[in-house]
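Shown here: the complex without one of its protein chains, the others still in place.
Chain nomenclature is as follows: A and B, assigned in order of appearance, with residue numbering initiated at 1 for each chain independently.
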Amino acid sequence: MADHLLEVRNLSVEFHTAMGVVKAVRNISYHLDRGETLAILGESGSGKSVSSSAIMNLIDMPPGRISSGEILLDGVDLLKMPAHKRREVNGRRIAMIFQDPLSHLNPVYTVGWQIREALTTHGAASAAAQTEALRLLTRVGIPEPEKSLDKYPHEFSGGQRQRVMIAMALALRPDLLIADEPTTALDVTVQAEVLALLEELQQETGMAVLIITHDLGVVAEVADRVVVMEKGELVEAGTVREVYKNPQHPYTRKLIAAAPGKGKMHSPGARGEPVLSVREVRKHYGSFEALKGISFDLMPGETMAVVGESGSGKSTLARILLRLDEPDSGSALWKGRDLFQLSPAELYKLRRDLQMVFQDPTQSLNPRMTVYQLISEAWVIHPDILPKAKWRERVAELLVQVGLGPEHMGRYPHQFSGGQRQRIAIARALALEPQLIICDEAVSALDVSVQAQVIALLDKLRKDMGIAFIFIAHDLPVVRDFADHVMVMQKGHVVELGTVQEVFETPRQDYTRALLAAGLDPDPDVQAANRAARLECAS
Amino acid sequence: MMSFIRKRAVASLISLVGLIVMVFFLSRLTGDPAALFLPVEASAEIKQQFREIHGLNDPLMVQFGRYVGDVVTGDFGESLRKARPALDVVLEAFVWTLWLAAITMSLVTGAAIVVGSLAAFRAGGFFDRLSSVISLIGAAVPDFWLAIVAIVVFSVNLAWLPTSGTGSLLHWILPIGVLFVRPFGIIVQVVRGSMISALSSAYVKTARAKGVKSGPIIFVHALRNAMLPVITVIGDQAASLLNGAVIVETIFGFPGVGKLMIDSILQRDFNVVLAAILVTALAIFVMNLLIDFAYAMLDPRIRH
Partner (left out) sequence: MTLQTTDTTIAAEPGFAVRMARMLWADKFALCAAIFLVVILVVAIVGPSWLGDLATKQNLRGRNAAPFEWERGWVWWMGADALGRPLLARIIVATQNTLMVAAGAVAISAVVGTTLGLVAGFSSPRINQIIMRLADVIMSFPSLLIAVIVLYVLGSSILNLMLVLSITRIPVYLRTTRAEVLEIRERMFVQAARVMGASSRRILFRHILPVVLPTLTTLATLDFAYVMLAESALSFLGIGIQPPEITWGLMISQGRQYLTNAWWLSFWPGLAIILTTMSLNLLSNWMRIALDPVQRWRLEMKGRKNG
């Protein structure tokens, strides 16, 4: 019986909500052996995290209920164990790391305290725990480990916090590590480092890793086997290569098809008169220099992708171009007029031409306004665009244009899904009939399949209406299929600027190459090759 | 950390100065302080004399300067009734009030945290519902009404406890008991709400994944985070206790600063009244600083 380290059998979990019983996972089974890495792949709402919560006894009951199934750890059913025994399993035999380490670390205790607690909870003496905590922090590569023991979580960067989480999880050398979207919030280069660290540690300790992710690239990089989940059901299982090369279930095929970065790249024509011409824009906050002289040209109807990691200044650039923030110096000529010199009245007129779509549609739509109010607000502010009698008709048109329906007009944003909300935000931007839309990470909060739909929508708008886009992203594959030109930013500088083909196929700068190399390809073979190349580079 | 405290101290100091200014103008509110400070039946000559002695005929700014000088040196004039410095009279009474407030607040805080936390841990359970009902009623009961009901029940009918005065420990039970109820009701509700959100937070999930026991999860992981909003409410309640004790003190004949003020107003002993206001305000000011300090102690993110 006890062949596998972990075996989940016919697990069903349901939640009693006000809307009735929701079956979060239905009858799912998978297993995991020592030293092996299994990925659970799924989009939001697929129930991919539920089984791991059941393993860790993190489901609140009620409202949750495990209606059937067994979870066997070395052949012993965890679900039949008394509570105190299960608590001993947690942390000692199975440990877990989470997506957002900032909220998952207790903000009011030092990281040293939190790592020590993992040890002392399971019986370690406090002096020994102190030494061990220091060793662990050193091992996961936190700089100045001794000092860092006394620091609080908010004093670290995102990647460092995830390393701290890993140190804490591995304190007792567990047999199984569950990693729930461990790198989702991280920059690509940091993601590669964290995944590499996880693999190293796995080889050192021989533990099994259960990784939960929405990202095919992560699966290709780290996993041996993968199970795919959709709406609470396990739809496909197999080795990573099998599943990628020969997907059986339509959903898996859809997921693989939606992965960005495989389409034909644009080849922009000759450049003429730019519609927007940015020169030497600088901005600092206190002693921090966010932008150190940015210059670029944008042609009418063209898409300029701005790619960079956090802290590169790409969002600051967007804010400054829209005059949500004032630059220290520099100019931005829009059809020959400097955006930064406009009077408030001129700026008000210009707002019609320049619009923005924000990262998180949940936050960029006023929760207390209906869709009709949200979209027609544009005409309340700029009454000369459209007479009031035609508002309803036009809102309906715009909704159809972005793939929603006129019947959605009277509803509130919270009644829509994330992708639908972003469509509303796009409709709102379109209401002003702009010539340039700046998208600040407009698809990064969305599921991969939804991401592809929204990008297709933007691409269609560009073709049909000749709108120019500045498309800000942290993820290179996303911009590959959509951009004409790519600008790579790092720490306030433009590192590289060229056509999409130049940047992707013949990158000139090391940083661009590093970014490209850190990006994970969904194809396990391609990814394996990339990885070999990367290791060669490193050695 | 120190810079945070310093910044808060400077901001509070500005408030304190504003307070002193307002107290001055309060005393000039009726236009003629002589009418306020002297007994009602004082003759016109006496009033004139009083004005000259106290320089009330000088320009307002000169008077204000003198007043500030007096306040800084702690000179609030004589108590007319007791023929002693007003400040001494007030401080004597203030010690009583401070004890009363401090003991009550400690009991309230301790009890509210335990009850609120346990209610939150089993939200929706029997204990939670019981404590909800109790705290809801507690927060709604006017203390003066409770005071007289308590006197009828415990002093008159049962004759267990004395009605007024300060002779023994028994004398403290009723005032503390009555003052306890409202802040307890309010703080329990805040603790419960704050604990429920802390217990559903991501870091508690991490602690459970680490195998930490329920006790430390509630009282080490969740409580310290949940205390942050609670601290503010505790401060508000302590402040309203410092100045709201006036009624309970009057009813129970407790010789605190509240009773002193009411007595002094009735006796037109205005020097004492002004001194009492400033001393109470100063106490609230110090307490607000302590609250800020406690906040910074609990939350490392504030210190930066």
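In this text, contacts are C-beta pairs under 8 Å (C-beta built on N, C-alpha and C of every residue); 3 or more make two chains touch, one makes a residue touch a chain.
All values derive from a computational prediction rather than experimental measurement.
Asker: Tell me which of B:Ile46, B:Val95, B:Val114 or B:Ile137 is the one touching the absent chain.
Answerer: Answer from the full complex: B:Ile137 touches the omitted chain.
Asker: Of the residues A:His84, A:Lys264 or A:Arg368, I need the one that contacts the missing chain.
Answerer: A:Arg368
Asker: Who touches the missing chain here, A:Met81, A:Leu102, A:Ala196 or A:Leu457?
Answerer: A:Leu457
Asker: When the complex is taken as a whole, what residues of chain B touch the one chain not shown?
Answerer: 11-12, 14-16, 18-19, 22, 26, 29-30, 36, 136-137, 139-145, 148-149, 151-152, 156, 239-240, 242-244, 246-247, 250, 258, 261-262, 265, 273, 276-277, 280-281, 284-285, 288
Asker: Over the whole complex, note the residues of chain A touching the chain we left out.
Answerer: The missing chain touches chain A at positions 17-19, 322, 324, 347-348, 351-352, 354-356, 358-360, 363-368, 377-378, 380-382, 402-405, 408, 410-412, 414-417, 419-420, 423, 425, 428, 432, 452-453, 456-457, 460.
We take it that only the chains that are shown with their structure count from here on.
Asker: Averaging over Cα atoms per chain, report the distance between chain A and chain B in Å.
Answerer: For chain A versus chain B, the centre distance works out to 50 Å.
Asker: Any idea which chain A residues touch chain B in the complex?
Answerer: Of all residues in chain A, those touching chain B are 56-58, 60, 87-92, 95-96, 98, 100, 103-109, 117-118, 121-122, 152, 154, 165, 168.
Asker: Using the touch definition up top, name the residues of chain B that touch chain A in the complex.
Answerer: Contacts found on chain B: 200-203, 205-213, 216, 221, 224-225, 298-301.
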